[in-house]
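Some notes on the structure that comes next.
With one protein chain held back, the other chains of the complex are shown just where they sit.
Then we have chain A:
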Amino acid sequence: MFNPLDHKGIPLDDQIRNWRELNVEPIDPEAVDPYTRCRIIAMNGIEAEAIMFSHQFARNCGDDDVKRQLAYTRYLESQQQRVVNWLLPGQASVLETTLGYEQVAVDLTAWVARHEPEPYLRQAYEFGVLEDFDHLYRYANLYEMVERRKAEKIVDGLTEVMPGRPTVQEHRHPFDEVRTPYDKDLVDPRSKLHALTILAAEQQVMVYYMNVGPQYMEPIARQLYQEISLIEQEHVTHYESLVDPGESWWERLLTHEYTECWLYWSFMEQESDPRVKAIWELHLQMELAHLQSAADLFRRHEGREPEEIVGGSGLPEPLTFEPNKEYLRHLLATQMDLNKLGEGYVREAHERFEWMQQQLHAGEQPPSEQVIEQHRERFGDEYRIETEGPHPVESLRAKEGGRSA
């Protein structure tokens, strides 16, 4: 396998881009491979995490030389983020990008769950993915109400649109969101990459929703963004708590750069749009140099070899955007009614959960329920895309006249 530690990449001094290079041509607003959009959204989340992580590191670092080095690489990460996110076309609406975000959350998390070697961590992804799956369905109904368009235009039959674990049930006491971390010294290096990838993606979703929500005038849109952004914040708590807090800053920097290499390399392999592929290729070459500098810092400050952290055998199997319909249906059929208590998973509605539900809902229907009800009132049905047959959970099948694309 490709081992990024063996490559030098583009020298850091050659990485600053000018305005012309930053001004990338966006992807086509209509004729686009939905998974190209997903790769862009996922990489944007990773780059945003690279930037925010580096800021946090700098605030906790007393060495001015290191701070300058971090500032320089952070500037490069910033330019990468601008290039990646600016690939999204201006004609896309906020809600269309939102549908893309949830499609990412669904198919990225499902892939990671399928490839996670550690059962305890896999359970965490399987649990979370059913919640974003439900968000996709709620937003798809909002989309048709507000923009009169169909989510099919965005997800294009690759991802089904139907209820997951109902969003109303996702609001639980924050205590119960905190998981047990993996042990950095025992865990498979793949698990570190998985956790960081999903954490970065969910964090980006949270930040996006909490900022774009108030741009809507339609009350139901404003309220739905408020509700789902609160869940996304809980998802960040859920996933970030999987990461061992004992990892040093140097170690974390190394894992960040290594994860970026893994993802650009993965996406480069599978990208269908040649122009976007060229960007993944270029960014991989840049990340290789970031990784070298992180590895040097790690060696210098910890007196250890980077292979001890990320493994010596090169990158794992490429992360792939692909349909996960059967897997998701299996999860729906088996884990729909799962809840969390303490650091574990339970099936019964426990006291702390009920307490939280009461505080928040206060006897009213949350926006995620209202949006479906309003859609049924206006269109006579709800919006779903069930390509593989009726919903695996009988109680969640469309009542009357559910259109299936």
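Some notes on this structure:
Methods note: a residue touches a chain if its C-beta (ideal position, glycine included) is under 8 Å from a C-beta of that chain, and two chains touch if they have at least 3 such contacts; residues count from 1.
Methods note: contacts and distances are computed from a predicted model.
You can't see one chain of this complex, but its UniProt record names it "Hemerythrin", from the set "Multifunctional fusion protein", "Pyruvate dehydrogenase E1 component subunit beta", "Hemerythrin" or "Protein-methionine-sulfoxide reductase heme-binding subunit MsrQ".
The chain not shown here is touched by just one of A:Ser93, A:Ser272 or A:Thr334, and that residue is A:Ser93. Only one residue from A:Arg20, A:Arg59 or A:Arg148 touches the chain missing from this view: A:Arg148.
For chain A, the residues touching the absent chain in the complete assembly are 29-31, 90-91, 93, 147-150, 153, 217, 377-380.
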